[in-house]
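To start, the structure under review is shown below, and the notes come after it.
Every protein chain of the complex appears in place save one, which is left out.
So, chain A:
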Amino acid sequence: MNHQPADLLDRVLADLPVRPASVDGLLRAGRRARRRRRTAVVTGVAAATALVLAGTTIGLGGAGGAGGPGGRAGLEAGDPAAPSEPAPVDLPTNGWEPGDASRLALATGVLGLDAEGCVVLDGGAGSRTYATWPAGYTAEVEPGGAVHLRDADGDEVARGGQRVRVGGGYGSATRHPHPCLPSGAEVFHVQSDVVLVPRARATDGPDADGEGGAGVLLDGAGNETLPVGATAPLTVFAHCGLRFARIDATLWETDERGNGSSPTGSDLLRGTATRTAEDRVVFTSTGLDGPVVFQPAEPDPDHVCF
C-alpha cells in the first residue's frame, strides 16, 4: 500500500472543520423514530387483521364491498348498511413533529376527499394537492361523508369544506409510497400545524385576506380590529421583507426594510401596534431598530408576500 497519498489524504481530511456531534439530539430523534416504527407495526397488524376479517366477510357472502384506498367507499349518506360511527381514513404521514425543522413553503386548499376517499386539498379550478401529514395525524369520515382531520393528540384541526393553510415543502411521494399518494407526482409534505383560513369577505381583496400569503398566521388582535387610539398585539408577515401588514382587517404599508428578507430573520414579527390616527399605526417589535409607521396601502398585484 502506497502510504504517501494516503497520508496526504489524512492530512487534508484532518483540516475539515467537523462540527461536534449532537449525541443528545440523535438520542431524542432516535427515540421518536422508534416510537413511530412501533406505531407503524401496530397499525400494520391492525390493518392485516382488518383485511383478514374483510376477506372472511366476503367469503361468507357478506355485502361489504372493497373500499377505496381512503377506506370510505360505500359509506354514503342514508345507506342503511353504513355504520353509524365515523370510519378511519388511510392518511399518509411523513414523521414530522412539532419542534422539528421544517421547510417554509405554504400550501392552502379546502379540505376534502377525492373519489377514492383520500384526503386532498382542493385549490379550486380543478387543482388538487395531495399531502403527507405530520406524525400521528389521523382522519376519519362520518357516515354522512364529512371528513375530520385530527392531530397527534386526537384534537380536530380541520373538517371537510374548511380552507386550511399548512407549511412544509413540495416533493415526490417516492419515499412514502401510499395508496392515497399519486405515484410519481408532486405532493406537499406538511411540516407545520394546520391552520384554518377564514373565508374571504366579498369586500376583501386577496391581499387583505391573506389568500396566497400568510394571512392566517396573523393572529394578533390588531390584525383584525384596531380603532383609532387603541393599542393591540400585531403580527406582521415579513418573509419577503418588512413592507406590508394586515391591520384592522385591511392592507397597510411602510417603507421597506430587510431588502427582500425579514429584517430580524424571523418570518413572523410579533409586537404591539398603536393606531395614533385614522391613517397612522405605530408598530414596535423586539429585534427591530425602532418603531415602524404604517399607512393605508393600495393592493399591489405584483407583490405576493403579504
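We adopt the following convention: a contact is a pair of C-beta atoms (placed from the backbone, for glycine too) under 8 Å apart; a residue touches a chain by one contact, two chains touch by 3 or more; residues count from 1.
The rule is simple: contacts and distances are computed from a predicted model.
Undergrad: Using the UniProt record as the reference, specify the protein name of the hidden chain from among "tRNA-splicing ligase RtcB", "SigE family RNA polymerase sigma factor", "Osmotically activated L-carnitine/choline ABC transporter" or "Sulfide dehydrogenase (Flavocytochrome c), cytochrome c subunit".
TA: "SigE family RNA polymerase sigma factor"
Undergrad: Tell me which of A:T93, A:T108, A:Q191 or A:S285 is the one touching the absent chain.
TA: The missing chain is touched by A:Q191.
Undergrad: Touch as defined at the start, partner being the missing chain; which of A:R103, A:R257 or A:R280 qualifies?
TA: A:R103
Undergrad: Spell out, residue by residue, where the missing chain touches chain A.
TA: 1-2, 4-6, 8-9, 11-13, 15-23, 25-30, 33-34, 37, 95-96, 99-103, 171-172, 174-175, 191, 265
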